[in-house]
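Apart from one protein chain that is not included, each protein chain of the complex appears where it belongs.
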């Protein structure tokens, strides 16, 4: 299949590589020259704009870092919607504001094209293995059309609902995971202060109402879970900056919906603070490191 | 065995009943006459004070609503430590500040007695069934001495560490559970705003990094998990007031330790607000109800 | 002067009325028919679109409820930038995201027009009196050109800096005012719990480090400051919904700048909760009412 691929950064590149390996003819574009050159070395053709990448394509994939990048890549001068052929399908795999997904989908429809959102989780390692989890929002027919191509990049493809629903599902999942990581970190800092063995506490919680995927797989305290980033100097995994971004998107979506949210913004801001103080590119479970007790002599 | 039992409220009563049923000779005390009368109807003897209940006992059990009640019951005039025999063991099963456990344990030691903390989880239903989970802190020898009696009341008895550790484990577990309930509620309110099917979202999250015991067993959205309080008008379970109390204990412990905590106090306060606005005696998962969107016409 | 006026809602109308009274020839547009009809009754001409209102105007004024309304009114089909004459000046008096001000200003420049932001404070009463405070961001020459017209609507016109700076100043001021209102409410709820006379506490704080404009003029406790909304059933003043909106804009701006913020989102969300629970159209100082203590029997 002829695929236009816009956004060949750290995540986009291994996804594109898998498409090329499976015999698809991919034409790529990225506003960063080095990123585009790297895509070319993987076997993609080079386009001079998003519109050009979309030009002759049967299907367009976009993988971009933020809502404003997606808006620009689709709606801007030289954007996807300028170049795309009539009736063609766009698959945006970026993690962005679901309202933006819907706005871009509307613009695509007016232009005679189609749009689905399909954000991923799993990070670079699973992008390389082609085993990403992919949450998809869009018309069922469109989702089925995209499925064979998505299956090259991911192992677990879930159709959540109409356009934007993929983003909603991803953000809601990450909201809980991000908050849980902070909560688990707080709990283990308190236990540590009382001299309680974190291994025993982990055992207790794992069998009780406080159990979470995050503690089982991404335990913020090093040395307890062998594969957790905490046991490897908090090498991500999923960075503090990316988790702060996703929590920010969830909180911003809540604002637009007038939904009051309380622990999500608290977690968002402590991750943002952790990033300001040097942990932005570490795994987000490093918030445990950030929440260290004050050693001061002053009274409490 | 002769057991002194102080605190025969809603939780203490079924625990005491199981001890009586198993043939223990229980002498009870409660500052509330009605609570004490109820204990007597279950077969316990009546003492005129905590000291008197402790008087001839081989073992003293206390089950009280707060740190200050425990301090008064042990250290006050007519308290347990006035009456207890030399070398006897006290088992405090209340959920309180671990620092208070340690302070009372120290006083018990100075008085020639011994003290362990053994808070429970599971609520009235599991107290009645004798299947409480019991987290124990204390000297290993003391814990072993208490174990046969604890086994009458609970099914899962875990020795966490030295005195206070039972409380720490319980508070840390509940910190995560309480925060998770708020986070899950926020996520599902956002999804609802976008019209995403909560059943599908539950399925997505259950297989991803946002999975939590709370969502699996106490899903805040009604109708998705048959046994969850949300499917039964938020009949507890574990009340909003009790969860606010436990989060408050955890946050207060963090303060004493100079540990910065962020999502725990945010969750504590939203539960406190939910209680102020009528949900105190509902299950704590009813925070979902409290986090309803504003319907106002005003801009966001 | 010929003035195009877009946005004739509750705030825009009295501003427009003052312009008409001072002899300006105003042509109005609003997407809501009733709002436009009301403007016509005040003496304005009716345009069929924002573009048409801008058509023959020497100066265009916009007064809209949110960032997305402003974007649509300027950049959309039939928007101001379609109709405006070459070199003409646009004055946006809405309270919106400063980044949107800058984006619209950029679009105006590309279209050969000019743009300044000039958000107001003071509410409907001061709009009627023509005594609004107006914070202006833009090129000094543009600001001077607009000043005589602004002076018809406001009494205190401050040039803060380049485009967007008026919005920044307003949001930053309201961030502090909104947070202060919550903080003062919390302080007086605590004092009340201890039975301290709020009048004496007000006197103490007014002479100490906790003094704030908010306590002096908008005291959240009724009966202490005669003109405060709290002394008049929390009739606004400035509604909870509008303050939640402005705090939301400030928090969102912080997100875009990667600035960690902590008390602003906490205040934003408690106001949002207060709105969900019926206080959205009351003065924002009614958050004091919302922060009522829980009366529950349960332990703390």
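The first chain written gets the first letter, and so on, giving A, B and C; residue counts start at 1 in each chain.
Following the convention adopted for this analysis, a residue touches a chain if its C-beta (ideal position, glycine included) is under 8 Å from a C-beta of that chain, and two chains touch if they have at least 3 such contacts.
Model, not experiment: these values are computed from the prediction.
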| item | value |
| --- | --- |
| Chains shown that the absent chain touches, full complex | A, B, C |
| Residue among A:46, A:147 or A:281 touching the omitted chain | A:281 |
| Per the touch definition above, residue among C:9, C:76, C:210 or C:278 touching the missing chain | C:210 |
| Contact with the hidden chain (one of B:121, B:269 or B:285) | B:269 |
| Residue touching the undisplayed chain, where the options are C:51, C:64, C:169 or C:244 | C:169 |
| Those residues of chain B which, in the complete complex, touch the missing chain | 248, 251-252, 255, 258-262, 265-266, 268-269, 272-273, 275-276 |
| On chain A, residues whose C-beta touches the chain left out of the figure | 65-66, 69, 239, 241-242, 244-245, 248, 266, 270, 272-273, 275-277, 280-281, 290-296, 298-300 |
| In chain C, positions touching the absent partner | 98, 121, 133, 135, 156, 158, 160-162, 164-165, 168-169, 171-177, 179-180, 182-184, 186-191, 193-197, 200-201, 203-205, 207-215, 217-218, 250, 253-264, 266-267, 269-270, 291-296, 300 |
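Throughout what follows, only the chains that are shown with their structure count from here on.
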| item | value |
| --- | --- |
| Chain at maximum distance from chain B, centres defined as averaged CA atoms | C |
| Intercentroid distance (Cα basis), chain C paired with chain B, Å | 47 |
| Interface hub residues of chain C, defined as touching at least two other chains | 248, 266, 272-273, 275-276 |
